[in-house]
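Sharing a structure, written as structure tokens. Questions coming.
The excerpt is restricted to a subset of chains, each kept in its original location.
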């Protein structure tokens, strides 16, 4: 209800979705390429939408008894988050100073989906260990922190981050990991019977993996520059992802006993390339550059699942249910670094003089910035994302430790029966 | 085979998908914005297509032993229905009087999908209790009634209904409910062992829910006015749906014992906002208006599942397998009313003089209509949809009561083994 009041006060249609303004602009010969923009952006928006709801939702269904929670709470967080994100991001990006209203259009919807993605990543770290109310709190603060962090990185530092390696993935992953660290459960092994997957829950998770994988080119290109920027972002992401699949499978097979493949790696590590190519997707990374990024991430991410996750759980007291450190945190940081290097190495013969200005936004206040400086600002953006993620996560983690949120007992984590009406009593026998 | 003959006699490509006419028009300087129209409408068409086949199909897989029937018969009805709809709707909308042929293009495909949606909604009420032959009869008459009803509402009354709250949802739901009423089975509790879901069938149903939810903005905007109308329809639907998810979850948790969530509500009530915002989606409903509509529908729909459905089954003798009364009928009627009010309240300062004409189609014969009158005609359209739904459903229900259609016995409803070769004999033990 609070949302309705806030929307009533602040949110209006933008000039492209309001007939009065469309007419006004035509009559006054104000050019308007944004109308076409709707048609150019809308298919990407739908692809991103599928990634958020089906992709993230089903990716997390792999646990044997937590599929309802995975897909259901993902749905809840996302639906709540997009409304809150429209307000928070709108405040920073779409405020019309003439009347104090936030004017929304299709790009705001894409950005709201992006914003929510960071909270869904964080959910991956605490999956099965928190209550829905805790998730709402996590989302409320996560979205707010995201909006501030994004404003600093994209507007103040003027770093570029089309696919959100820094803004979305690095921030979201460290936010979730910090919360998970604060909520460390010493006796989580009491729920060990409920950890791990059953056969068909792994197949459900592959639905999520594939929809994330397929639509990632749309994710990374959704808000890239119209024209060649968007085109390039799609190609780079496609190539990085294809390359990651091969290395993830190879490493999974090489490092497992008996050379068998592990579904956990196939479900997650195959996506690492898309994360890592996010920042540099619209730059002239070159096709082989994308392949190299994907290649490295496939190795690092799979190795992370095999060696780093058990280490983190044992020694750093970070219980990371979905392994987001391997899928989002490390590839996100790599993506930020790749972006900084690619930006610093940009030259006029490669981009063209105008392409350089357009790609990096060397306009208005930033017209004297050089590519080398831009590389520095990209690196600074990376640090901001890390600070917001870790700092914000620790604070929100403290709040979530208060004993008022109704979180599940240690021996009842990863169990849908705590929050859901599960009528299928035969399940007890099927999945012991 | 009859379909081939009818298509042979009546159906041709429209002037945009025929090279001869494209050339002719260019040579004679006949302007043609419809070619671009293909590219603007096609992505929406595919989204709607996914809703019809995957969305409706998987939404109904929740029953423990009727997943084949849900997705398979949904496929059958839809594939049959779209052919019949091209003929029936084409007859009313796309007939070329010069040569007596129906000229089809991508908009006809979208409309055929819409038309089929009403029959799939009706299928929800009788799911598991009818034979495939009965479903074909239901579809045959349903499509025919739809085409007439749509013609009366959209052409004669000139009501607007972009997302089909009245034309599709109200009509389809009352059509199905009336049939279900006519086919009341006193001894349906003999199949009670087969009612309800198993764990993974509920996860399958979530695939349907999510694809319906995500693509609903495309559904409501698919045939809206090009430009700001389509843009606004997408935004309004997106907001209404987001709002519904929150209220549905809250109500589900509040009214269940132990505060547990119920998958039935998550699967269905979360979609009610999309239904209710259908008619008014392209109007200036304002973002907060959409949220309010979604908010109310989330409450009404979830309460309907908890209180109204058991009441209807016990006292009104309406056995509604999927609860379409809560998901389509009530929100559809609300949508019609919201549409009528929004239309009646339209003013020139909000829409612009030209926007008013374009949005409500105050052109040609209707140029002297005022918004207040339009509101009246919208309400009249609502009544027509109700009459056709209830009246048509009673007549078709009588036909389906004839003992010639091979419907399942009372103790064998909701059982795939009646119509499908089910080889998995171990199932008997797994799902008792």
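Note that the chains are named A and B in the order they appear, and that numbering of residues resets to 1 at the start of each chain.
Everything below uses one rule, namely that a residue touches a chain if its C-beta (ideal position, glycine included) is under 8 Å from a C-beta of that chain, and two chains touch if they have at least 3 such contacts.
None of the values given here were measured: they were computed from a predicted structure.
*Asks:* We see 2 chains here; how many are in the full complex?
*Replies:* 3
Keep this in mind: only the chains that are shown with their structure count from here on.
*Asks:* In their shared complex, at which residues does chain A touch chain B?
*Replies:* Touching chain B: residues 1, 3-5, 7-8, 11-13, 16-24, 35, 38-39, 42-43, 46, 49-50, 53-54, 57-58, 61, 67-68, 71-72, 75-76, 79-80, 82-83, 104-106, 109, 132, 200-201, 204, 207, 419-424, 426-427, 430 of chain A.
*Asks:* Which residues of chain B touch chain A in the complex?
*Replies:* 39-40, 43, 47, 64, 196-200, 202-203, 206-207, 210-211, 213-215, 217-218, 227-232, 234-235, 238-239, 241-243, 245-246, 249, 253, 256, 260-263, 266, 270, 284, 286-288, 291-292, 295, 349-356, 358-359, 430-432
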